[in-house]
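Taking it in order: structure first as structure tokens, then the write-up.
Only one protein chain is missing; all other protein chains are in place.
We just call them A and B in the order they show up, numbering each chain from 1.
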Amino acid sequence: MPDPRFYSAAGPFTLNELADISGAEITGGAGDGRVFTDVAPLETAGADTVSFLDNRKYAGAFSESLAGACFVHSEMAGRAPEGMALLISDEPYHAYARAAAAFYPPDMQTPGWESATGIDPSAKIGVGSDIAASAIVGPGAEIGDGVRIGGCSVIGPGVVVGAGSSIGASVTLSHCIIGERAIVHSGVRVGQDGFGFALGADGHLKVPQLGRVMIGDDVEIGANTTIDRGAAPDTVIGDGCKIDNLVQIGHNVRIGRNCIVVSQVGISGSTTIGDFVMLGGQAGIAGHVTIGDGARIAAKAGVIGDIEPGLTVGGIPARPQKEWLRSVAVVNRLMKQKG
Amino acid sequence: MPDPRFYSAAGPFTLNELADISGAEITGGAGDGRVFTDVAPLETAGADTVSFLDNRKYAGAFSESLAGACFVHSEMAGRAPEGMALLISDEPYHAYARAAAAFYPPDMQTPGWESATGIDPSAKIGVGSDIAASAIVGPGAEIGDGVRIGGCSVIGPGVVVGAGSSIGASVTLSHCIIGERAIVHSGVRVGQDGFGFALGADGHLKVPQLGRVMIGDDVEIGANTTIDRGAAPDTVIGDGCKIDNLVQIGHNVRIGRNCIVVSQVGISGSTTIGDFVMLGGQAGIAGHVTIGDGARIAAKAGVIGDIEPGLTVGGIPARPQKEWLRSVAVVNRLMKQKG
Partner (left out) sequence: MPDPRFYSAAGPFTLNELADISGAEITGGAGDGRVFTDVAPLETAGADTVSFLDNRKYAGAFSESLAGACFVHSEMAGRAPEGMALLISDEPYHAYARAAAAFYPPDMQTPGWESATGIDPSAKIGVGSDIAASAIVGPGAEIGDGVRIGGCSVIGPGVVVGAGSSIGASVTLSHCIIGERAIVHSGVRVGQDGFGFALGADGHLKVPQLGRVMIGDDVEIGANTTIDRGAAPDTVIGDGCKIDNLVQIGHNVRIGRNCIVVSQVGISGSTTIGDFVMLGGQAGIAGHVTIGDGARIAAKAGVIGDIEPGLTVGGIPARPQKEWLRSVAVVNRLMKQKG
């Protein structure tokens, strides 16, 4: 269930209502009176939540899911577990996106609380904290002891900032929990909704992003870096990570402890990175890959598959650094022979 | 003519005055009393505007131009249409830049209106809009119904934001017209003047940027992305485009409808992109190229020439994706043989 500090669900909706909202068809033609209170991934959904199967790779999770209802393509309907209500659609991800948007109407980025200035009376502010007069702290936010917040920063509703952290000027924090002794430089954006769309020939449908950003202790985040919140799971940055300026971290990314992420790196959605990984400047990591503990990614490398622990890789596409350097040398030799 | 909501021209200037300002010489030695009220590109200039020819590629447009006067190199003077006054210079672009700066003195980025706070009395604010108390809305701006604007955002004079749009915190909008239902994430910069200089051995001369940014309906723009305004034509983002975080879009770029632009992409000035184009993360597109409808640019690709509609390209320089992957494989094979 999305964190109630950041999200509150509309609904509940009956199966018939969900069919109307999403354009899907109920197997058997009509609902049976059951109501649904939320959306959830296949793995965590329960009897009163609705899920979706879009990628056949997850057919196993579908067959074992406890979801009360599921958006699914007719071809996969036969794999459904007993008792699951099916909402059949040629585009199950689109249908899910519409249903999710009904549960969670667009999370406007500038909710009414910003019409106020300064610190909302319902926010908790720790002892010895130093919050700029021009900063805005939203309702229900929890700011720890000794926290400093710079000028013109906007801390959204429910955000938690741990003790001893320092937040620069012009920072925007939303939908996030930040640990202790963090240093967040000026212009950082944490927690905006990720780049999630159901693509289509008539235009692209926004998919509600219902997760958070969880940032550990002793993390440093460089100026103008952007970290999107998770789609349903969270985006996670482990303890002790040091992230440089102008880095992009996509939704659902999980980074372990004590990683070094140099300037202008981009990490695509749903990628998992181990502990003590080093990412060189301007490196790019594709989505849905896993990088093992202690791996080192050279500057400007383009990682498109999993990387084993401890391996050093370079080049586009990234391969073991020695192979990459040898391949450059081979081409140079050839060029000089033929040139 | 530059949009009067954003620009008002000084002048008019006589030919003699323009010669003095620019350092150019009038053919025949002196002006004939004609006055000029504006600068304009060759194609759209009229009898009372002054234009320039810098790149010989545009000699045809020069010969057909209706411009009353034109900055031009002596070698090209013979190609001028009858009746056009010529301002001869060894560096016509520099001469033009000086004249344009006389018509449009440096558009300071923090005009006096910002000395005020909140919403300027001359701005029009739609019904049901929610504008943060710490936001600034300049004179003549038009904010549609149901628009939300986040904390510490600065909306410049004359800017238009369509109904139902959501503008995040710490956003800066100037010299732009934004459509309906746009989502502009925190830290976005739209409409600053583009990177336009007349280069020279004594230093580089700033060329006034007199266009706008025109953004369609249903566009999403990611956190800390930057979109420069046009130099004379506009920078244009079509309906339904989804642009990720930390993207750079240069002056005069034209993007069609429903494109997907992933994080950290850079699009150089005056490039044209069709509809439903997909640009992968960290891809870079050179200036003045054309990318056809439905083309797909792989992550980290470097596009240096036109791309046909529907083509998928990768690599630096970008070529058809299959060729690029084969060339990587060929080098790998060679490296393993020789290594």
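Everything below uses one rule, namely that contacts are C-beta pairs under 8 Å (C-beta built on N, C-alpha and C of every residue); 3 or more make two chains touch, one makes a residue touch a chain.
All of these numbers come straight from a predicted model, not from anything done at the bench.
> For the chain not shown, which residue from B:Gln192, B:Thr235 or B:Thr312 touches it across the whole complex?
B:Gln192
> Identify the residue among A:Ala169, A:Val277 or A:Ile291 that touches the chain left out of the display.
The missing chain is touched by A:Ala169.
> Pick from A:Ile131, A:Val190, A:Leu210 or A:Ile273: which residue touches the chain that isn't shown?
A:Ile131
> Can you list where chain A touches the absent chain?
These residues touch the chain not displayed: 130-134, 148-152, 166-170, 183, 185-187, 218, 220, 222-224, 239-240, 242, 244-246, 258, 260, 262-264, 276, 281-282, 299-300, 315-316, 328, 331-332, 334-335, 338-339.
> For chain B, which residues reach the chain that was dropped from this view?
These residues touch the chain not displayed: 106, 108-112, 114-117, 134, 136, 152, 154, 170, 172, 187, 189, 192, 195, 197, 199, 201, 203-204, 206, 224, 226, 228, 246, 248, 250, 264, 266, 268, 282, 284, 286, 302, 316-317, 319, 323, 326-327, 330-331, 333-334.
Going forward, only the chains that are shown with their structure count from here on.
> Using mean CA coordinates as chain centres, what's the gap between chain A and chain B in Å?
Centre separation, chain A to chain B: 32 Å.
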